[in-house]
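Dumping the structure here so I can ask a few things about it.
Heads up, one of the protein chains got dropped from this complex, but the rest are sitting where they should.
For clarity, chains are labelled A, B and C in written order, and residue numbers in each chain start from 1.
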Amino acid sequence: MSIKLFMKSLWVFHLNSGSCNGCDIEVLNVFTPYHDVERLGIKLVASPRHADVIVFTGPITRETLPKAIKAFTAIPEPKAVVAVGSCACGGGIWYDSYAVIGGIEAFYKILREEYKVKIPPTVYVPGCPPKPEAIIYGIAVLRGILRQKQRRTYFTEKEVPELTKDLIINIEKYMESKSRKEIYNGE
Amino acid sequence: MLYLVTVFANIVALLAIAPIIDGIERKVKAKLQCRKGPPILQTWYDLIKLFKRPSIVTEEYSIVYIISPYIIFANMLFALALVPSFTRISLSFFGDIIVLTYLITSSSILLAIGSISSGNVFAAIGASRELSLTTLSKLLMALTLAIFAVLKRSLMLETLFPIIPPYTLSAIASIILFAIIAYIESYKLPFDIPEAEPEIIDGILVEYSGKSLGILKYSMYLKRILFFTIIVYLILPREIPMLLTPVLYLISLIALSVTYVCIETYCGRLRIDQALKFTKTLVPILLVVLIIAYFNY
Amino acid sequence: MHISTTKILDSLSKYGKIEKVHENTYFVEVSADKVREVSEILHWKLGGHFSVTVGSDERPINGYFKVYHVFLMDKQKLSIIVHVKVNPVVPKLPSITPIIPGANWHEREVHDFFGIFFEDHPNLERLILPYDWPKGVYPLRKDVSIRGLRSKLLKNNAESEGKRKAEEEGYIVPIGPYHPALHEPEYFELYVDGEKIVDAKYKGFHVHRGIEKVAEEKLTINQIPFIAERICGICGYTHNVAYCQAVENAAGIEVPLRAKYIRSILLEIERIHSHLLWFGVLFHLLGFDTGFMMTWLIREKIMDLAEVLTGNRKNYGLNLVGGVRRDINSEKIEFSLKTLNYVETKLRSVLDKMLKLKEVISRTKNIGLLNRNEAKKLSVVGPVARASGIDTDVRKHHPYAAYSEVEFKVPVYDEGDVYSRALVRYDEVFESINILKQLLKNIPKGNIMADEVKIPEYRKGLGLTEAPRGENVHLVITGRDNKIYRWRPRAPSYNNIPSTLIMLKGENLADAPAIIASIDPCFSCTDHLVIIDIKRNIKRRIRLKELARRRQC
Partner (left out) sequence: MSARLHILKEALRTGVVTKKYPYEPVKVPEGFRGKPSIDVEKCIGCGACVNVCPPNALSAEIDLNKSVKRIILFLGKCIFCGRCQDACPTEAIKLTREFELSTLTTNDLYQVVELKMAKCEICGKPYATIRQVLFTAKSVPKDQRPLLLLCSECRSKVSAKYISYARW
């Protein structure tokens, strides 16, 4: 039920938890004339009370963690999260720093353990910074208008030439005899 | 019986049109900013979504914070019943101008008290701004209505309405002044200080969410419609055939809102004291017009 | 009264050994008790200005802590770094804040990260590290490794710690259970009396991500430009160039002229887009949304230009130590000239009309005043300094990249209010456009990467650039096996933010956003204000505290 509610009108609350502002400007760029998201019924709202969707940018730093938790819980229930930028999706370049929680996954882990909060549907928009069109595409995926193109791919190598001394010594002959495709065939 | 049905039909039609007028305003504003802008029904979609959402309430709420949106909405409905809109028939009775001013003033004050009682600092700041601004603008509104009453020597909205036929200076001046005050009342840009988004985060509406926010927003649109209808009917001559009034009314309504939006898109926001200074300069002008109207010059 | 370089150098040689690191950059070794005297001479008498204090833990090398005070002498195009040894057992050093108030934050930061105690510093509390950071753990010391740091600290839950700390010191926990629209987590507490601002306190540094520790421990020399670019999302490329120049100066690498031209071209593109962004934010804060939309509409063209030249709208990722990764062919040059002409004509017709609007003028003229003396005391940089009458511009006074080959004017106003800062930025946009035209027209041939890049260990280097908000200073000490030993980037807002506390006093609450935005701290989010109303809520103050704590949601 929750996502169907946002098909026509979606109010966004933008939370920058330690981002370098590259993504925040792209999030704001989305409201400017070239990409104007108001035609899709999206409005930037100033208080989490009014918001339906929270846009996370930045790899939640330790300082903003308590504030991010408060803002997250202050949004009325049928809510959704859009993680914009590589920092929010997986911690980006700051992943190992001591002062950073490391993206939305770690934030959800903290929320699950300590606050027992239900995790809302989330869209991850990688990019550093993602183009405004990528953010619009993310919201279209959240709403279900478009299916996501990016899928997990797992390639395992099947047949492999048996390594022997003479194969190694006259590798050139081996290379010509078989076209490149067969040598490195795979699933 | 038919009388009540038409008034009821009037109100229902107005309830339907108010968000659409706001949708048109947002569309025109976007077009003026080189943007495509939202569909006309966008405000309706927002309201429907808001009504479906639960509203979070802080622990220390007071009863005023809960019921004020509903009372404000009721006030607006009753005010709209007083005013003739699509048809000339309305619940007008003797002395309904005074009732009208009370309705509008009470709804603003209630809004301010409601947001103060929510205990949030931003709401308090927004409310104090709202109170300082509304006291002045309500005074101006009361004065202009007094001018109309003096001009027409009656306290009944019905007789008031086509104020133009005697083309006196004061009549025209009062209409222009009423248009300015309607602009201030409708929270259009230079004066949308209580709701100043970037400064104090939607000041007044900051603590409301979900259903109550929807109702508050709805009543704001109704208030705009109310002022527009009063302006339109001040000018509309009485002799127009019965069938033509609704169409003419609708067109002039849209025209009026479009002009207001054109003014709004190109104005920055005034500081609270600058806004007060501007409204203060209006008071002497109104008094002068009142005196002239008295001698119906 | 132009003092010659030689005169400065021998007046300094009295205090300690002078070592010339690279062209017009000198390191002066000074003993601890002379630090104050030397700083006073450099900052006040010889007309230089203090720019950054860098601490570094050099115990593995020579068994000492080191503190570097960097002074830039604009008139003589010189940069002088006063460095002092601090003995590791009792790390103590006389503070220079009493003389130069601008050094207040810098010394608190060195205290935070290295535990060096500065004698009679006005308030040596914690500045950058999160408030629940355990005492005694100094992250930037060499013996603290990044892996152990992370897991150990996450155990204690930040939330409960935050509340407990609030009671101890009677802080006002941020009022309101929610977190207002946070474009950037700056955090101004304005003490308000009715609508007038009485006092302001800045509790910032939410965006502290431990850049220096990550760079020192995990990244190699050619990976750091990419993290340098992400220090600030708007003027990231200036940090990138400053870092590369610091390493190139330290290692004495000669960058080919064509690479310098490409770097300057991208720097100016970034300046234009940053200033246009600032105009949009200012109009948005003054409620004039059409201005916001129109300026960002024009700015979109600049972002497309950057995308064509570098492959990404914002983080250009173009620099490596010793040169540039991508070349510019003639077709791209002609595309950029076409865009620049379009942008210039549009800006000429729209932007100055917007600045002449009645409400914009009435809400920015003589508001947020910062006179010349205050600006000098706080050693403010960039447009904020140029609007208060101080003529500092790294492109003119310490030319880098290809700026010595182009002529341009540096706009200086002396009213020192929000409107004059807008005018400074307005002139600078058109200055940048004509610089870009000169650069694009006579870009020389040649390769874009220095042929042989060899970086010896333990060499010191200073990199300076003029970011849209002021001067960037990067101090680098190169390390062993392709890593950096110590890297301190200092963004311009670091010097500018303290000046807002002076500008805000006595002003009207509704103007606070415009004032804070006027120094353009990265991407100013002025929504994030917590207003503590002094007069009316003495009674409420207590209630609010309970209210904030009891309120659950």
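Rule of thumb we're sticking to: a contact is a pair of C-beta atoms (placed from the backbone, for glycine too) under 8 Å apart; a residue touches a chain by one contact, two chains touch by 3 or more.
What you are looking at is a predicted structure, and each value in this text was computed from that prediction instead of being measured.
Here the chain not displayed is in touch, across the complete complex, with A, B, C. When you scan C:Leu140, C:Ile227 or C:Ile448 for touch with the missing chain, the hit is C:Ile227. Between the chain not shown and the residues A:Ile25, A:Val45, A:Ile60 or A:Cys89, the one that touches is A:Cys89. Listed by residue number, the positions of chain A touching the unshown chain are 33-36, 39-40, 86, 89-93, 95, 103, 105, 121-128, 130-131, 133-134, 136-138, 140-142, 145-146, 148-157, 160-161, 163, 165, 168-169, 171-172, 175, 180-181, 183-184, 186. Listed by residue number, the positions of chain C touching the unshown chain are 218-219, 222-223, 226-227, 230, 290, 294, 297, 304, 307-308, 310-312, 315, 317, 325-326, 346, 349-350, 353-354, 356-357. Taking the whole complex into account, chain B touches the unshown chain at residues 31-36, 262, 266.
We take it that only the chains that are shown with their structure count from here on.
Across the two candidate interfaces, A-B and A-C, the one carrying more C-beta contacts is A-C. In this assembly, the C-alpha centroid of chain B lies 48 Å from the C-alpha centroid of chain C. Shared interface positions of chain A, defined as residues touching 2 or more other chains, are 32-33, 45-47, 49, 74. Counting only residues that touch two or more partner chains, chain C has 177, 180-181, 293, 297, 527, 553.
Those residues of chain A whose C-beta lies close enough to touch chain B in the complex are 5-6, 8-9, 11, 32-33, 36, 38-39, 41, 43, 45-47, 49-50, 52, 74, 76-78.
In the complex of the two chains, the chain A residues touching chain C come out as 13-26, 28-29, 32-34, 44-49, 58-59, 61-71, 73-74, 92-94, 96-101, 110, 114, 128-129, 131.
Taken in their complex, chain C has these residues touching chain A: 129-133, 139, 146-147, 149-150, 153-154, 157-159, 162, 174, 177-185, 205-211, 213-214, 218, 226-227, 230-234, 236, 277, 292-293, 296-297, 300, 303, 312-315, 522-523, 525, 527, 553.
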